Structures are given as C-alpha cells and as structure tokens.
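A single protein chain has been omitted from the complex, and every remaining protein chain is retained in its original position.
Moving on to subunit A:
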Amino acid sequence: KRTKRARKGTKPCSLTDKEVTVSQLGLGYVSDEVILFRYCSGKCVATRRNYDLALARMKGQRVLSRENVDRARHSPCCRPTAYEGITFLDNHSRYHTIYEVSALKCACV
C-alpha cells in the first residue's frame, strides 16, 4: 500500500470471522454454544469488467430505459463460493447440524 489512494480504499473481498452463539444466528435454534461464523465482505473494484464499466456509463447517461436499470449492478458482488455447516448441542441437549451456514471461500461474482 504505497499510494494515498490505495490507503483510502477499503479492503478487498475476503473472509471475516466472528464468534457468535448459535442463538445469535437467528435461525430459531436455542444454544449457547459459541461457533465461528465466517462471512464475506469487502470491495470488488479490481475485478470490474468492460460490462460493468459500460453499464455504469449507460446508467449515468440515461441511455438505458429507467424501468429496471436501477437494479442492474455495475460491479461484482463479494459472495461466498463455498459454504460449510455447523454442528452443535442445543440447550435441550439435542444435537443439530445446520448446513451451508458459514462461508468457506469468497469471490467477486
């Protein structure tokens, strides 16, 4: 990170860890067990294609019709490309497995 502009930019798309209890996931399971929740966050500026540039310009210039163009994204999203499940004991002494609840890999898609 040498230039001023680079320092100002937020971090690129990557995995972030957060320790949370299973209850905090809000999926209806009541358990005080702490798990490691991983999620994807960060900017996807570097992976923009010509598509994104063109779309952004045309949205700005009002070339495209206004109906659905606001929902068209002109930059990739930072999303998980692989997930993992968690297994835990709830507060009523029953084991549960929730599949695909935590991110394993992230990518700009």
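In this text, a contact is a pair of C-beta atoms (placed from the backbone, for glycine too) under 8 Å apart; a residue touches a chain by one contact, two chains touch by 3 or more; residues count from 1.
Throughout what follows, contacts and distances are computed from a predicted model.
Missing chain, UniProt protein name: "GDNF family receptor alpha", from among "tRNA (adenine(58)-N(1))-methyltransferase catalytic subunit TRMT61A", "GDNF family receptor alpha", "NADH-ubiquinone oxidoreductase chain 4" or "3-methyl-2-oxobutanoate dehydrogenase (2-methylpropanoyl-transferring)".
By the touch criterion stated above, the residues of subunit A touching the omitted chain are 11, 14-19, 32-36, 41, 85-89, 91, 93, 95, 97.
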